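For this depiction, one protein chain was excluded, whereas all remaining protein chains were kept in their positions.
Note that the chains are named A and B in the order they appear, and that numbering of residues resets to 1 at the start of each chain.
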Amino acid sequence: MNYRTVSTICPYCGVGCGLLLQVLDGRLIGTLPRKDHPVSQGRLCIKGWNAHQFVHHPDRLRRPRIRKGGVLQEASWEEALECVGQGFSRIRDQFGPASLAGLSSAKCTNEENYLFQKLIRGIFGTNNVDHCARLCHSPTVVALTSAFGSAAMTNSIPELAEADCILVFGSNTTENHPLAASFIIEAQRRGGRLLVVDPRKIHLSSLADLHLRNRPGTDAALANGLANVIFQENLHNRKFIEERTEEFEAFREAIQEYSPSRVEEVTGVPASQIKEAAKLYAQAERASIVYCMGITQHAAGSDQVRAICNLALLCGQVGRPSTGVNPLRGQNNVQGACDMGALPEVLPGYQRVSNPDVREKFGKKWNLTLPAEPGKTLMEIISGAGSDIRGLYIMGENPILSDPDSEGVRQALTRLDFLVVQDIFLSETAAVAHVVLPSASFAEKEGTFTNTERRVQLLRKALDPPGNALADWEILCRVAAALGSPWNYQSPERIMEEISGLTASYGGMHYSRLMDKGLQWPCPDETHPGTPYLHAERFTRGKGKFHPVRHRPHEELPDPEYPFRLLTGRMFCHYHTGTMSRKSPALSGEQAQGYAEINPEDATAISVKEGEKIRVTSRRGSILVPAQVTGAVEKSEIFIPFHFSESAANVLTQKALDPEAKMPELKVCAVRLEKAE
Amino acid sequence: MNESSDPRVLIFACDWCPGLGSDRAGQDRLSLPSCFRLVRVDCAAQVSGEWVIEAFSGGIDGVMVMGCHLDACRHQGANHRAHKKLETLRWLLSGLGIPPERLCLSWGMGREALPFQEEVQKFVSTLKLLKTGKEA
Partner (left out) sequence: MESAEERTKSIGRELLESGRIRGLLAVIADQSGARPGLLRKPEEVYSLVFQPRYLLAPMVHTLQAVDSKTTLGIVARGCDERALVEMAKAGQVDLQRVVLVGLACDEETARQCGCSRPYPRKIDVGQRVEGIKGIEPSGEAMMHQGRQVDWTAELARCLKCYGCRNACPLCVCPECKIGLPMWVQTGLVPPEPLSFHLIRAYHLADKCIDCGSCQDACPAGIPLRKLHQYLLKVLEERLAYVPGLDANQQSPLFTDLKRAPFCGPEIPRWMSTLGGNEQGELKGE
């Protein structure tokens, strides 16, 4: 009877709650919340409570697989690694390093992401490395860097409880970041005001003081409208603007045309509400903005985020506790994956690959020459598959379900000469690979995750991985060896030592310091206590920068052939492409199949009743999905969560890109509906 | 009588006393409010709290549980347990602000046709009063 609890971090969302995995005789039997965790404080959401359930699922990959005769067959590690080594080397030697690419994993640890980009850059010899942040918060990285100089949540999650006003843009917080919503709810209990901007009626909007129900993609216009009112009413923070910002004039001019009545026309939000919201935000002592996919997943995503930064600068709501601009990062370690440089233009710590000094620093440490040319982004890698890109190494990512235009992605991947996928389950993407490498889940390895409030936290190993599966960092070391460059890392702790030596913000992140509560970066050295909120004295870039932003309509608008607008998103009991959540009985028991939220009038118009299947078609493809008749969506709009492969929302979505962030417009596209036969 | 404003009532009646009463009320063609549905159970003790809760959750205005006389239960006083459990549920409902009168427990009243009719009519009037009392 060997029973213990192991303190670790939740593998689902970016809040990074503290978990205690219950281990009985080598098996996980349950999850308990950690009472002394600084954010989760003894609470969890439905996903966190069931974080253990997928770990022992019989479908876990246990052995490597190699495609022979068109079918994936089990193989030994030696065989698989040899195959991987030869496969990539051959392509590199024949077609050049730029014909290879890698997609890293926002679910893997910092150490693993670090090694992955080191492999792609140092051994493949290309900067073609990216990951799914491209699909969610790449506009955040672009916009926050340009406005503030730091691409991360400015404040900390628990601080939200003490905000006097919280303005939530495009975040279904209670469902997708429940333990962050916990603090928003607490703020309301203390008398704080909650303003929610969302085209749908969501749980959070039902709790809000004001629900600004705007048309999809009009958030920049709305933010400009709020700014307009704030300026007209003289509620802006002159002192702050003068002392701590620049480029205010251009911004002021740009918002002049965004009068409440004009903004009402564009957004559909009544002018009176715009005025009320503006005053509430501007007059609050501590006002926080929280935002998520609702504003980033558009071709104008970067601009929308900039518009929000403008608001915060206008009112001086940055650089103090319970204020700020707070993106809620999706994956458990997407912040870390970005910090570790699993991105085509930057090395760890956002140091630019185009900078020769940076390349020299890393090159010296790694004993490698590093490529100078920034690489391709995720969307470019996929679209180039089969032509520019011939070999692709995917770690812990499922592009067929998470990228727009699923069918297009599948075809692109099958055009590759060589595809290696490393995962814990045989995902839809792994199923089309040439080699599949089985990896360990979060419960089966050590390492660190960085949550959305920049907190670097330790994972602890609770049990061994199944079969012959290995931790991703171990696999990467072996792949490196198979490619002729053996690495000698003894443990994730040693890897982090290397990382902290090269990355200023992680300078003080030694495992001995991360022990039970983690540390929030920037943490430049061993004595630094970590940083709860940013930009206190000065912005990372010096002064905060205003950017004039104009409303840009969507690329694909509804038209007579495709008259409906599709909104995509998530729901509370599943996570992203469902690889883990749909293998968890408690979670799939809540929602076993996909659905489409459809307005009652629209349902009647096509004679569809609750539960009956609808055929939803876009220019990219068509799916069948059961109807959920609800007033949560407006007429001519439907909402489909993207978790379910058999009714995959991304079969329908389009690839229009944000020009700077290269973020595809996943949030909306045009579709038509019919009752299914 | 205005159909739409009548309170909707769900009655659980055990097969013995109230079962007889409802049968006879039917045979005698006694006038009963049209807004109730009757569900027969072997013993009122089968009516678990969840059924009542589901009924209220689904929009039923009043639930009535009719069983035998407290000393006449065929199943060794199972109706005592039913009474205590459902009484507990009534307290819980009242704690949440749901008027306890919406759950009516009746033991041994429904054996004859007339008492059955009276019980149901009394309950419906109580419910109507609750509704108008609320609106007033």
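Heads up, the rule we're going with is that a contact is a pair of C-beta atoms (placed from the backbone, for glycine too) under 8 Å apart; a residue touches a chain by one contact, two chains touch by 3 or more.
Everything numeric in this text was worked out from a predicted model, so none of it was measured.
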item	value
Option from A:73, A:94, A:206 or A:387 whose C-beta touches the chain left out	A:206
Contacting the left-out chain in the complete assembly, out of B:10, B:89, B:113 or B:127	B:89
Candidates A:12, A:49 or A:231 - the one touching the absent chain	A:49
Residues of chain B in contact with the chain not shown	49-50, 53-54, 56-57, 69-71, 76-77, 80-81, 83-85, 87-89, 91-99, 105-109
Contact footprint on chain A, counting only the chain that is left out	1-5, 7, 18, 20, 22, 24-25, 29-30, 32-37, 42-46, 48-49, 174-175, 178-179, 181-182, 185-186, 189, 203, 206-207, 458, 460, 512, 515-517, 571-573, 586, 589-591, 595
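We adopt the following convention: only the chains that are shown with their structure count from here on.
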item	value
Geometric centre distance via CA averages, chain B-chain A, whole Å	54
